[in-house]
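Of the protein chains in this complex, one is absent; all others appear in place.
Entry: subunit A
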């Protein structure tokens, strides 16, 4: 359970697993943080919320990570300590929801590098015997 950074010639890939969709989403996001920063200071920064809605689970994961990168640039913070709650929207049109929170550490307080975008390249989000596995390539 958790994430690992994987080799990718030009970019960075995160492989994550979790017992539930909630856990695997948060684990990929933690992987994204790790791809940007090696040492995250504990306790610094305030938590912020984000809600994402998309037409399927893969798209939801894509949009969730995209939203984190956006919040990073606009708020000027490194999002860390991710929590995510993933569910199918109950209004019946088959859409999926991700209600998430993260702690935003000011970029001035960390030694962080840019991850420019999330990509669909080789993306995987699939059930396993233990829960879920995800693989996401980030453009750096």
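One rule holds in what follows: contacts are C-beta pairs under 8 Å (C-beta built on N, C-alpha and C of every residue); 3 or more make two chains touch, one makes a residue touch a chain; residues count from 1.
The rule is simple: contacts and distances are computed from a predicted model.
Peer 1: Just by its UniProt name, which of "Phenylpropionate dioxygenase, large terminal subunit", "Universal stress protein", "tRNA-splicing ligase RtcB" or "succinate dehydrogenase" is the chain not shown in this complex?
Peer 2: "tRNA-splicing ligase RtcB"
Peer 1: Would you indicate which residue among A:12, A:27 or A:102 is in contact with the undisplayed chain?
Peer 2: Residue touching the chain left out of view: A:12.
Peer 1: In the full complex, which of A:3, A:62 or A:132 touches the chain missing from this view?
Peer 2: A:62
Peer 1: Just the residue numbers, please: which parts of subunit A touch the chain that's not shown?
Peer 2: Considering the whole complex, subunit A reaches the absent chain at 5-12, 36, 38, 55, 59, 62-63, 66, 69-70, 72-74, 76, 78, 106-108, 111-114, 116-123, 137, 139-140.
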